[in-house]
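All protein chains but one are shown in place.
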Amino acid sequence: MRSRVETVWPPLAFGVGFVGLWEGAVTVFRIREFLLPKPSSIWEALLREWPSLRIAGWETGQIAVAGLVVGVASGALLALVTTRFTGFRDSLTPMAVAINATPIIALAPIFNAWFGLTDPRSNQAVVVAVVFFPVFINTARGLTQVETSHLELMRSLAASEWTILTRVRIPNAIPFFVTSLRLAAPLSVIAAIVAEYFGGPQNRIGPVITQNASFARYDNAWAAIVVASAIGLGLFALATLAERYATPWKEPVHHP
Amino acid sequence: MSVPAVSIGALDMTFNAGTRSEVTALTSIDLDIEPGEFVSLIGPSGCGKSTLLRIIADLQIPTTGTVSVFGKAAHQARLDRDYGMAFQRAALFDWRRVHANVELPLELIGWSKEEREARAREMLALVKLTGFGDHYPWQLSGGMQQRVAIARALAFRPKLLLMDEPFGALDEMTREHMQTELLRIYGELGTTVVFVTHSIPEAVFLSSRVVVLSARPGTIHSIIGVDLGSRDEDTREHADFFEKTTEVREALREIEGDHT
Partner (left out) sequence: MPVPPSRSRIAAATRQGVTIVVALALLAGVWEGYKAMGTATGGVWPGTSIELLVAPNDLIMPHVQDIWGTLWEPVQRERDEILAVFLLKSAGFTLLEAAAGFAVGVTVGLLLAVLMLRSKVAERGILPWINISQTVPLIALAPIIVTWGVSTVLSKPQAVALIASYLTFFPVAVNGLRGLQSPTRADVDLMRSLAAPWRATLFKLRFPAARPYLFPAFKLAATLSVVGAIVGEISSGVGGGLGRVILDFASRYTTGPPRLYAAVVMAAVLGLFVFGLVSVIERTLLHGRTQPTLT
(Lines give C-alpha, C1' and ligand atoms only; values in the text may rest on other atoms or scores of the structure.)
Protein backbone atom coordinates (compact mmCIF):
# COMPACT_ATOMS: atom_id res chain seq x y z
CA MET A 1 0.00 0.00 0.00
CA ARG A 2 3.05 2.18 -0.17
CA SER A 3 1.93 3.80 -3.41
CA ARG A 4 -1.48 4.61 -1.96
CA VAL A 5 0.21 6.41 0.94
CA GLU A 6 2.42 8.27 -1.50
CA THR A 7 -0.48 9.43 -3.66
CA VAL A 8 -2.80 10.37 -0.83
CA TRP A 9 -0.57 12.03 1.70
CA PRO A 10 1.25 14.76 -0.21
CA PRO A 11 -1.91 16.35 -1.65
CA LEU A 12 -3.66 15.98 1.69
CA ALA A 13 -0.74 17.61 3.47
CA PHE A 14 -0.65 20.43 0.92
CA GLY A 15 -4.39 20.91 1.25
CA VAL A 16 -4.38 20.99 5.03
CA GLY A 17 -1.29 23.19 4.99
CA PHE A 18 -2.95 25.58 2.57
CA VAL A 19 -6.10 25.94 4.65
CA GLY A 20 -4.05 26.28 7.82
CA LEU A 21 -1.88 28.96 6.27
CA TRP A 22 -4.97 30.79 5.07
CA GLU A 23 -6.56 30.68 8.52
CA GLY A 24 -3.31 31.70 10.18
CA ALA A 25 -2.55 34.52 7.76
CA VAL A 26 -6.01 36.05 8.10
CA THR A 27 -5.74 35.87 11.90
CA VAL A 28 -2.14 37.04 12.24
CA PHE A 29 -2.23 39.84 9.67
CA ARG A 30 -5.72 40.82 10.75
CA ILE A 31 -6.98 40.78 7.20
CA ARG A 32 -10.45 42.23 7.28
CA GLU A 33 -13.02 39.52 6.82
CA PHE A 34 -14.62 41.31 3.89
CA LEU A 35 -11.41 40.88 1.92
CA LEU A 36 -10.74 37.29 2.75
CA PRO A 37 -12.81 35.42 5.29
CA LYS A 38 -11.14 32.76 7.41
CA PRO A 39 -11.85 29.15 6.45
CA SER A 40 -13.46 28.76 9.87
CA SER A 41 -15.81 31.71 9.21
CA ILE A 42 -16.73 30.20 5.84
CA TRP A 43 -17.46 26.93 7.58
CA GLU A 44 -19.69 28.71 10.11
CA ALA A 45 -21.49 30.52 7.31
CA LEU A 46 -21.98 27.22 5.52
CA LEU A 47 -23.65 25.70 8.58
CA ARG A 48 -25.71 28.84 9.28
CA GLU A 49 -26.91 29.34 5.72
CA TRP A 50 -27.28 25.64 4.93
CA PRO A 51 -31.09 25.71 4.44
CA SER A 52 -30.90 28.27 1.64
CA LEU A 53 -27.56 27.02 0.26
CA ARG A 54 -28.94 23.52 0.04
CA ILE A 55 -31.80 24.75 -2.14
CA ALA A 56 -29.46 26.88 -4.25
CA GLY A 57 -27.09 23.95 -4.74
CA TRP A 58 -29.95 21.65 -5.66
CA GLU A 59 -31.43 24.10 -8.19
CA THR A 60 -28.12 24.93 -9.86
CA GLY A 61 -26.94 21.32 -9.68
CA GLN A 62 -30.07 20.10 -11.42
CA ILE A 63 -29.54 22.52 -14.28
CA ALA A 64 -25.88 21.59 -14.59
CA VAL A 65 -26.58 17.86 -14.61
CA ALA A 66 -29.51 18.07 -17.02
CA GLY A 67 -27.43 20.19 -19.42
CA LEU A 68 -24.46 17.90 -18.98
CA VAL A 69 -26.44 14.79 -19.85
CA VAL A 70 -28.03 16.32 -22.94
CA GLY A 71 -24.78 17.96 -24.08
CA VAL A 72 -22.70 14.80 -23.65
CA ALA A 73 -25.28 12.59 -25.34
CA SER A 74 -25.73 14.87 -28.33
CA GLY A 75 -21.98 15.51 -28.71
CA ALA A 76 -21.15 11.81 -28.69
CA LEU A 77 -24.07 10.98 -30.96
CA LEU A 78 -23.14 13.55 -33.58
CA ALA A 79 -19.54 12.32 -33.54
CA LEU A 80 -20.79 8.78 -34.06
CA VAL A 81 -23.11 9.73 -36.90
CA THR A 82 -20.48 11.80 -38.70
CA THR A 83 -17.87 8.99 -38.72
CA ARG A 84 -19.69 7.60 -41.72
CA PHE A 85 -19.58 10.90 -43.61
CA THR A 86 -15.88 11.68 -43.64
CA GLY A 87 -16.19 14.75 -45.86
CA PHE A 88 -18.87 16.26 -43.66
CA ARG A 89 -16.92 15.51 -40.50
CA ASP A 90 -13.67 16.87 -41.88
CA SER A 91 -15.25 20.27 -42.41
CA LEU A 92 -17.26 20.06 -39.20
CA THR A 93 -14.39 19.28 -36.84
CA PRO A 94 -12.25 22.39 -37.48
CA MET A 95 -15.42 24.45 -37.18
CA ALA A 96 -16.25 22.83 -33.86
CA VAL A 97 -12.70 23.50 -32.68
CA ALA A 98 -13.10 27.16 -33.66
CA ILE A 99 -16.51 27.50 -32.03
CA ASN A 100 -15.12 25.87 -28.91
CA ALA A 101 -12.61 28.74 -28.79
CA THR A 102 -15.39 31.32 -28.54
CA PRO A 103 -17.04 32.41 -25.28
CA ILE A 104 -20.11 30.20 -25.72
CA ILE A 105 -21.31 31.23 -22.27
CA ALA A 106 -22.11 34.64 -23.79
CA LEU A 107 -25.06 32.95 -25.49
CA ALA A 108 -26.84 32.92 -22.11
CA PRO A 109 -28.88 36.12 -22.63
CA ILE A 110 -29.93 34.92 -26.08
CA PHE A 111 -31.22 31.66 -24.64
CA ASN A 112 -33.03 33.72 -21.99
CA ALA A 113 -34.79 35.55 -24.80
CA TRP A 114 -35.60 32.29 -26.54
CA PHE A 115 -36.96 30.20 -23.70
CA GLY A 116 -37.88 32.86 -21.15
CA LEU A 117 -36.02 34.18 -18.14
CA THR A 118 -37.61 31.85 -15.62
CA ASP A 119 -37.62 28.73 -17.76
CA PRO A 120 -34.87 26.32 -16.63
CA ARG A 121 -34.33 25.43 -20.28
CA SER A 122 -32.61 28.81 -20.78
CA ASN A 123 -29.77 27.94 -18.45
CA GLN A 124 -29.74 24.28 -19.41
CA ALA A 125 -29.24 25.34 -23.02
CA VAL A 126 -26.10 27.26 -22.03
CA VAL A 127 -24.72 24.19 -20.30
CA VAL A 128 -25.58 22.01 -23.31
CA ALA A 129 -23.83 24.41 -25.70
CA VAL A 130 -20.72 24.62 -23.52
CA VAL A 131 -20.46 20.86 -22.93
CA PHE A 132 -21.34 19.77 -26.46
CA PHE A 133 -18.18 20.90 -28.26
CA PRO A 134 -15.42 19.33 -26.17
CA VAL A 135 -17.35 16.06 -26.14
CA PHE A 136 -17.95 16.12 -29.89
CA ILE A 137 -14.36 17.07 -30.73
CA ASN A 138 -12.82 14.46 -28.46
CA THR A 139 -15.14 11.64 -29.42
CA ALA A 140 -14.75 12.37 -33.13
CA ARG A 141 -10.99 12.29 -32.64
CA GLY A 142 -11.20 8.93 -30.91
CA LEU A 143 -13.34 7.51 -33.67
CA THR A 144 -10.96 8.64 -36.42
CA GLN A 145 -7.51 8.44 -34.84
CA VAL A 146 -7.36 4.70 -35.15
CA GLU A 147 -4.06 2.94 -35.60
CA THR A 148 -3.44 2.23 -39.27
CA SER A 149 -2.29 -1.29 -38.46
CA HIS A 150 -5.62 -1.97 -36.75
CA LEU A 151 -7.50 -0.87 -39.85
CA GLU A 152 -5.23 -2.93 -42.10
CA LEU A 153 -5.76 -5.96 -39.92
CA MET A 154 -9.51 -5.55 -40.16
CA ARG A 155 -9.33 -5.10 -43.90
CA SER A 156 -7.14 -8.17 -44.25
CA LEU A 157 -9.95 -10.02 -42.45
CA ALA A 158 -12.47 -8.60 -44.94
CA ALA A 159 -14.33 -6.78 -42.16
CA SER A 160 -17.21 -4.49 -43.11
CA GLU A 161 -17.30 -0.77 -42.21
CA TRP A 162 -19.90 -1.58 -39.57
CA THR A 163 -17.68 -4.24 -37.99
CA ILE A 164 -14.76 -1.81 -38.02
CA LEU A 165 -16.97 0.76 -36.30
CA THR A 166 -18.10 -1.56 -33.53
CA ARG A 167 -14.87 -3.53 -33.04
CA VAL A 168 -12.25 -0.84 -33.58
CA ARG A 169 -13.52 2.72 -33.72
CA ILE A 170 -15.91 2.72 -30.78
CA PRO A 171 -13.57 0.91 -28.34
CA ASN A 172 -10.79 3.22 -29.52
CA ALA A 173 -12.97 6.28 -28.84
CA ILE A 174 -14.01 5.30 -25.32
CA PRO A 175 -10.91 6.70 -23.58
CA PHE A 176 -11.26 9.93 -25.59
CA PHE A 177 -14.92 10.16 -24.66
CA VAL A 178 -14.40 9.65 -20.95
CA THR A 179 -11.58 12.18 -20.95
CA SER A 180 -13.99 14.70 -22.44
CA LEU A 181 -16.39 13.85 -19.61
CA ARG A 182 -13.76 14.93 -17.12
CA LEU A 183 -13.45 18.21 -19.01
CA ALA A 184 -17.16 18.72 -19.35
CA ALA A 185 -18.24 17.92 -15.79
CA PRO A 186 -16.75 21.00 -14.06
CA LEU A 187 -17.56 23.15 -17.10
CA SER A 188 -21.25 22.38 -16.65
CA VAL A 189 -21.31 23.90 -13.16
CA ILE A 190 -19.40 27.00 -14.25
CA ALA A 191 -21.70 27.49 -17.24
CA ALA A 192 -24.81 27.10 -15.08
CA ILE A 193 -23.61 29.69 -12.57
CA VAL A 194 -22.51 32.26 -15.14
CA ALA A 195 -25.82 31.87 -16.95
CA GLU A 196 -27.54 32.79 -13.71
CA TYR A 197 -25.88 36.20 -13.69
CA PHE A 198 -28.23 37.22 -16.50
CA GLY A 199 -31.25 37.01 -14.26
CA GLY A 200 -33.86 34.40 -13.55
CA PRO A 201 -34.92 32.78 -10.29
CA GLN A 202 -33.04 34.21 -7.32
CA ASN A 203 -32.74 31.01 -5.29
CA ARG A 204 -29.73 29.67 -7.18
CA ILE A 205 -25.99 29.72 -6.53
CA GLY A 206 -25.12 32.60 -8.86
CA PRO A 207 -27.66 35.07 -7.45
CA VAL A 208 -26.90 33.95 -3.88
CA ILE A 209 -23.26 34.90 -4.46
CA THR A 210 -24.03 38.32 -5.99
CA GLN A 211 -26.63 39.18 -3.36
CA ASN A 212 -24.31 38.30 -0.50
CA ALA A 213 -21.42 40.10 -2.15
CA SER A 214 -23.49 43.26 -2.55
CA PHE A 215 -24.42 43.13 1.16
CA ALA A 216 -20.76 42.54 2.01
CA ARG A 217 -21.58 39.12 3.44
CA TYR A 218 -18.48 37.59 1.95
CA ASP A 219 -18.47 34.63 4.29
CA ASN A 220 -21.86 33.61 2.90
CA ALA A 221 -20.66 34.16 -0.68
CA TRP A 222 -17.66 31.92 -0.05
CA ALA A 223 -19.92 29.32 1.49
CA ALA A 224 -21.95 29.32 -1.72
CA ILE A 225 -18.69 28.80 -3.64
CA VAL A 226 -17.92 25.83 -1.43
CA VAL A 227 -21.31 24.33 -2.31
CA ALA A 228 -20.73 24.95 -6.03
CA SER A 229 -17.24 23.45 -5.80
CA ALA A 230 -18.64 20.39 -4.09
CA ILE A 231 -21.06 19.90 -7.00
CA GLY A 232 -18.27 20.41 -9.54
CA LEU A 233 -15.98 18.09 -7.64
CA GLY A 234 -18.67 15.47 -7.29
CA LEU A 235 -19.33 15.44 -11.03
CA PHE A 236 -15.59 15.41 -11.71
CA ALA A 237 -15.14 12.46 -9.38
CA LEU A 238 -17.97 10.62 -11.11
CA ALA A 239 -16.33 11.24 -14.48
CA THR A 240 -12.99 9.99 -13.15
CA LEU A 241 -14.70 6.91 -11.78
CA ALA A 242 -16.42 6.38 -15.12
CA GLU A 243 -13.02 6.62 -16.78
CA ARG A 244 -11.61 3.89 -14.57
CA TYR A 245 -14.56 1.55 -15.10
CA ALA A 246 -15.02 2.21 -18.80
CA THR A 247 -11.40 1.47 -19.66
CA PRO A 248 -10.42 -1.56 -17.57
CA TRP A 249 -7.75 -2.46 -20.12
CA LYS A 250 -5.66 0.63 -19.38
CA GLU A 251 -2.45 0.34 -17.50
CA PRO A 252 -3.38 1.77 -14.11
CA VAL A 253 -1.98 5.25 -13.70
CA HIS A 254 -2.50 7.33 -10.63
CA HIS A 255 -5.05 9.91 -11.46
CA PRO A 256 -5.23 12.67 -8.96
CA MET B 1 1.80 -29.42 -60.19
CA SER B 2 -0.76 -28.12 -57.81
CA VAL B 3 -2.20 -24.62 -57.91
CA PRO B 4 0.43 -22.18 -56.64
CA ALA B 5 -0.27 -20.56 -53.26
CA VAL B 6 0.63 -17.19 -54.70
CA SER B 7 1.08 -16.35 -58.34
CA ILE B 8 2.17 -12.91 -59.47
CA GLY B 9 2.40 -12.02 -63.13
CA ALA B 10 3.79 -8.93 -64.89
CA LEU B 11 3.03 -6.74 -61.90
CA ASP B 12 3.67 -3.00 -61.89
CA MET B 13 2.94 -0.60 -59.09
CA THR B 14 3.12 3.14 -59.64
CA PHE B 15 2.13 5.68 -57.01
CA ASN B 16 0.71 9.09 -57.95
CA ALA B 17 0.72 8.13 -61.62
CA GLY B 18 0.67 11.11 -63.95
CA THR B 19 1.73 13.67 -61.36
CA ARG B 20 5.09 15.26 -60.69
CA SER B 21 5.58 13.04 -57.68
CA GLU B 22 5.13 9.82 -59.66
CA VAL B 23 7.02 6.92 -58.14
CA THR B 24 7.44 3.49 -59.65
CA ALA B 25 7.51 1.19 -56.64
CA LEU B 26 7.52 -2.16 -58.39
CA THR B 27 7.99 -3.15 -61.99
CA SER B 28 7.63 -6.41 -63.95
CA ILE B 29 7.40 -8.73 -60.97
CA ASP B 30 6.81 -12.40 -61.77
CA LEU B 31 6.76 -14.81 -58.87
CA ASP B 32 5.15 -18.14 -58.06
CA ILE B 33 5.06 -19.49 -54.54
CA GLU B 34 4.20 -23.16 -54.07
CA PRO B 35 2.02 -24.42 -51.21
CA GLY B 36 4.12 -25.21 -48.17
CA GLU B 37 6.97 -22.90 -49.16
CA PHE B 38 8.54 -20.35 -46.85
CA VAL B 39 9.54 -17.39 -49.00
CA SER B 40 11.29 -14.27 -47.72
CA LEU B 41 11.28 -10.92 -49.50
CA ILE B 42 14.41 -8.93 -48.76
CA GLY B 43 15.90 -5.76 -50.18
CA PRO B 44 17.06 -2.25 -49.37
CA SER B 45 14.52 0.09 -47.83
CA GLY B 46 12.22 1.54 -50.46
CA CYS B 47 12.44 -1.53 -52.69
CA GLY B 48 8.73 -2.14 -52.34
CA LYS B 49 8.88 -5.45 -50.47
CA SER B 50 6.16 -4.40 -48.06
CA THR B 51 4.13 -3.02 -50.95
CA LEU B 52 4.40 -6.38 -52.70
CA LEU B 53 3.15 -8.15 -49.58
CA ARG B 54 0.28 -5.70 -49.24
CA ILE B 55 -0.64 -6.30 -52.87
CA ILE B 56 -0.78 -10.05 -52.24
CA ALA B 57 -3.04 -9.25 -49.27
CA ASP B 58 -5.24 -7.05 -51.49
CA LEU B 59 -4.60 -4.10 -49.18
CA GLN B 60 -3.23 -2.31 -52.20
CA ILE B 61 -4.30 -2.56 -55.84
CA PRO B 62 -1.48 -2.98 -58.36
CA THR B 63 -1.37 -0.61 -61.34
CA THR B 64 -1.10 -3.49 -63.78
CA GLY B 65 -0.51 -7.22 -63.59
CA THR B 66 -2.23 -10.16 -61.98
CA VAL B 67 -2.12 -11.57 -58.48
CA SER B 68 -3.78 -14.83 -57.60
CA VAL B 69 -3.89 -16.63 -54.27
CA PHE B 70 -4.68 -20.34 -54.49
CA GLY B 71 -5.93 -19.73 -58.01
CA LYS B 72 -8.33 -16.93 -57.02
CA ALA B 73 -8.02 -13.22 -57.53
CA ALA B 74 -6.37 -11.60 -54.49
CA HIS B 75 -9.56 -9.69 -53.75
CA GLN B 76 -11.62 -12.87 -53.60
CA ALA B 77 -8.96 -14.54 -51.46
CA ARG B 78 -9.23 -11.70 -48.96
CA LEU B 79 -13.01 -11.97 -48.86
CA ASP B 80 -12.69 -15.75 -48.41
CA ARG B 81 -10.14 -15.18 -45.65
CA ASP B 82 -7.57 -17.40 -47.29
CA TYR B 83 -4.65 -15.81 -45.51
CA GLY B 84 -3.66 -14.57 -42.08
CA MET B 85 -1.49 -11.53 -41.62
CA ALA B 86 1.01 -10.31 -39.03
CA PHE B 87 2.44 -6.80 -38.98
CA GLN B 88 5.61 -5.21 -37.65
CA ARG B 89 3.61 -3.75 -34.81
CA ALA B 90 1.72 -6.51 -33.09
CA ALA B 91 -1.43 -4.40 -33.66
CA LEU B 92 -3.24 -5.99 -30.75
CA PHE B 93 -6.40 -4.29 -29.57
CA ASP B 94 -5.42 -2.99 -26.18
CA TRP B 95 -9.04 -3.08 -25.00
CA ARG B 96 -9.26 -6.83 -25.52
CA ARG B 97 -7.72 -9.47 -23.35
CA VAL B 98 -5.18 -11.74 -25.03
CA HIS B 99 -7.65 -14.57 -25.73
CA ALA B 100 -10.19 -12.11 -27.16
CA ASN B 101 -7.50 -10.76 -29.49
CA VAL B 102 -6.82 -14.26 -30.76
CA GLU B 103 -10.55 -14.84 -31.15
CA LEU B 104 -11.12 -11.70 -33.22
CA PRO B 105 -10.85 -13.31 -36.69
CA LEU B 106 -13.05 -16.20 -35.52
CA GLU B 107 -15.64 -13.71 -34.31
CA LEU B 108 -15.70 -12.09 -37.72
CA ILE B 109 -16.11 -15.47 -39.37
CA GLY B 110 -19.00 -16.25 -37.02
CA TRP B 111 -17.73 -19.08 -34.84
CA SER B 112 -19.64 -19.87 -31.67
CA LYS B 113 -18.27 -18.76 -28.32
CA GLU B 114 -17.27 -22.30 -27.27
CA GLU B 115 -15.48 -23.00 -30.54
CA ARG B 116 -13.64 -19.70 -30.29
CA GLU B 117 -12.52 -20.25 -26.74
CA ALA B 118 -11.31 -23.76 -27.51
CA ARG B 119 -9.33 -22.57 -30.53
CA ALA B 120 -7.87 -19.61 -28.67
CA ARG B 121 -6.60 -21.94 -25.94
CA GLU B 122 -5.13 -24.20 -28.58
CA MET B 123 -3.43 -21.31 -30.38
CA LEU B 124 -2.05 -19.84 -27.18
CA ALA B 125 -0.60 -23.23 -26.34
CA LEU B 126 0.95 -23.34 -29.80
CA VAL B 127 2.74 -20.03 -29.23
CA LYS B 128 3.54 -21.08 -25.64
CA LEU B 129 1.40 -18.50 -23.92
CA THR B 130 -0.86 -20.85 -22.01
CA GLY B 131 -2.11 -19.04 -18.93
CA PHE B 132 -1.80 -15.57 -20.42
CA GLY B 133 -5.25 -15.55 -22.01
CA ASP B 134 -6.77 -13.23 -19.45
CA HIS B 135 -3.95 -10.70 -19.55
CA TYR B 136 -4.28 -7.36 -21.29
CA PRO B 137 -1.72 -6.61 -24.02
CA TRP B 138 0.13 -3.98 -21.98
CA GLN B 139 0.99 -6.67 -19.46
CA LEU B 140 3.02 -8.61 -22.06
CA SER B 141 6.53 -8.06 -23.39
CA GLY B 142 7.08 -7.13 -27.04
CA GLY B 143 8.00 -10.70 -27.97
CA MET B 144 4.92 -12.10 -26.22
CA GLN B 145 2.69 -9.54 -27.95
CA GLN B 146 4.12 -10.58 -31.30
CA ARG B 147 3.40 -14.23 -30.46
CA VAL B 148 -0.21 -13.29 -29.72
CA ALA B 149 -0.34 -11.58 -33.12
CA ILE B 150 0.92 -14.77 -34.76
CA ALA B 151 -1.63 -16.83 -32.85
CA ARG B 152 -4.32 -14.44 -34.07
CA ALA B 153 -3.10 -14.64 -37.69
CA LEU B 154 -3.17 -18.44 -37.56
CA ALA B 155 -6.34 -18.81 -35.47
CA PHE B 156 -8.56 -19.80 -38.36
CA ARG B 157 -5.85 -22.02 -39.88
CA PRO B 158 -5.30 -20.08 -43.08
CA LYS B 159 -3.29 -21.89 -45.71
CA LEU B 160 -1.20 -18.77 -46.23
CA LEU B 161 0.53 -16.57 -43.68
CA LEU B 162 1.70 -13.10 -44.72
CA MET B 163 4.20 -11.48 -42.37
CA ASP B 164 5.48 -7.91 -42.67
CA GLU B 165 8.70 -7.61 -40.66
CA PRO B 166 6.97 -9.16 -37.67
CA PHE B 167 10.13 -9.35 -35.58
CA GLY B 168 11.54 -5.99 -36.69
CA ALA B 169 10.92 -4.29 -33.38
CA LEU B 170 12.31 -7.05 -31.17
CA ASP B 171 15.77 -7.32 -29.67
CA GLU B 172 18.20 -9.79 -31.24
CA MET B 173 17.87 -12.55 -28.63
CA THR B 174 14.09 -12.48 -28.64
CA ARG B 175 14.16 -12.29 -32.36
CA GLU B 176 16.20 -15.45 -32.81
CA HIS B 177 13.99 -17.24 -30.34
CA MET B 178 10.89 -16.12 -32.22
CA GLN B 179 12.38 -17.36 -35.49
CA THR B 180 12.86 -20.83 -34.05
CA GLU B 181 9.31 -20.75 -32.68
CA LEU B 182 7.92 -19.65 -36.03
CA LEU B 183 9.70 -22.55 -37.77
CA ARG B 184 8.24 -24.97 -35.23
CA ILE B 185 4.71 -23.61 -35.82
CA TYR B 186 5.28 -23.63 -39.57
CA GLY B 187 6.37 -27.26 -39.33
CA GLU B 188 3.36 -28.22 -37.22
CA LEU B 189 0.73 -26.50 -39.35
CA GLY B 190 2.25 -26.83 -42.81
CA THR B 191 1.16 -23.38 -43.97
CA THR B 192 2.71 -21.34 -46.73
CA VAL B 193 4.58 -18.28 -45.48
CA VAL B 194 5.54 -15.05 -47.26
CA PHE B 195 7.85 -13.12 -44.98
CA VAL B 196 9.15 -9.57 -45.45
CA THR B 197 12.37 -8.74 -43.64
CA HIS B 198 15.46 -6.60 -43.88
CA SER B 199 17.59 -9.00 -41.89
CA ILE B 200 19.83 -11.28 -43.94
CA PRO B 201 20.34 -13.99 -41.28
CA GLU B 202 16.62 -14.00 -40.55
CA ALA B 203 15.75 -14.54 -44.20
CA VAL B 204 18.31 -17.31 -44.62
CA PHE B 205 17.45 -19.06 -41.37
CA LEU B 206 13.72 -19.17 -42.06
CA SER B 207 13.28 -19.56 -45.78
CA SER B 208 13.22 -22.15 -48.44
CA ARG B 209 13.69 -19.33 -50.96
CA VAL B 210 14.93 -15.77 -50.52
CA VAL B 211 13.68 -13.23 -53.06
CA VAL B 212 16.12 -10.34 -53.33
CA LEU B 213 14.52 -7.12 -54.54
CA SER B 214 16.37 -4.11 -55.90
CA ALA B 215 15.23 -0.58 -55.24
CA ARG B 216 13.78 2.20 -57.39
CA PRO B 217 12.17 0.72 -59.27
CA GLY B 218 11.63 -2.47 -57.33
CA THR B 219 12.38 -5.55 -59.39
CA ILE B 220 13.37 -9.08 -58.55
CA HIS B 221 17.17 -9.08 -58.62
CA SER B 222 17.62 -12.76 -57.83
CA ILE B 223 16.04 -15.69 -56.08
CA ILE B 224 18.29 -17.69 -53.81
CA GLY B 225 17.27 -21.18 -52.84
CA VAL B 226 18.13 -22.24 -49.30
CA ASP B 227 18.05 -25.77 -47.99
CA LEU B 228 19.24 -25.98 -44.44
CA GLY B 229 17.04 -28.94 -43.58
CA SER B 230 15.72 -29.03 -40.05
CA ARG B 231 17.01 -26.02 -38.17
CA ASP B 232 17.71 -25.23 -34.53
CA GLU B 233 19.74 -22.65 -32.63
CA ASP B 234 22.98 -24.32 -33.75
CA THR B 235 22.12 -23.90 -37.41
CA ARG B 236 23.17 -20.27 -37.12
CA GLU B 237 26.75 -21.46 -36.59
CA HIS B 238 26.90 -23.88 -39.51
CA ALA B 239 29.09 -23.33 -42.55
CA ASP B 240 26.21 -23.62 -45.04
CA PHE B 241 24.28 -20.97 -43.07
CA PHE B 242 27.25 -18.60 -43.47
CA GLU B 243 27.58 -19.52 -47.11
CA LYS B 244 23.94 -18.62 -47.81
CA THR B 245 24.03 -15.37 -45.80
CA THR B 246 27.12 -14.40 -47.78
CA GLU B 247 25.34 -15.15 -51.02
CA VAL B 248 22.36 -12.97 -50.06
CA ARG B 249 24.63 -10.23 -48.75
CA GLU B 250 26.55 -10.16 -52.02
CA ALA B 251 23.36 -9.95 -54.00
CA LEU B 252 22.34 -6.96 -51.89
CA ARG B 253 25.77 -5.36 -52.30
CA GLU B 254 25.48 -5.71 -56.02
CA ILE B 255 22.23 -3.74 -55.86
CA GLU B 256 23.87 -1.07 -53.74
CA GLY B 257 26.72 -0.96 -56.24
CA ASP B 258 24.33 -0.19 -59.06
CA HIS B 259 23.25 2.90 -57.22
CA THR B 260 26.59 4.36 -56.13
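We just call them A and B in the order they show up, numbering each chain from 1.
We adopt the following convention: a contact is a pair of C-beta atoms (placed from the backbone, for glycine too) under 8 Å apart; a residue touches a chain by one contact, two chains touch by 3 or more.
Since the model is a prediction, treat every value here as computed from it, not as a measurement.
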Residue in contact with the excluded chain [from A:174, A:213 or A:242]: A:213
Tell me where the left-out chain touches chain A, residue by residue. 6-7, 10-11, 13-15, 18, 34-36, 91, 94-95, 98-103, 105-110, 112-115, 144-145, 148, 185-186, 189-190, 193-194, 197-199, 205-206, 209-210, 213-214, 218, 221-222, 224-225, 228-229, 232-233, 235-236, 256
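One rule holds for everything that comes next: only the chains that are shown with their structure count from here on.
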What part of chain B is in contact with chain A in the complex they form? 54, 57, 59, 78-81, 83-85, 87-89, 91, 93-97, 104-105, 107-108, 136-138, 162
As the complex stands, chain A meets chain B at residues 147, 149-150, 152-153, 155-159, 163, 167-168, 171-172, 174, 247, 249-251
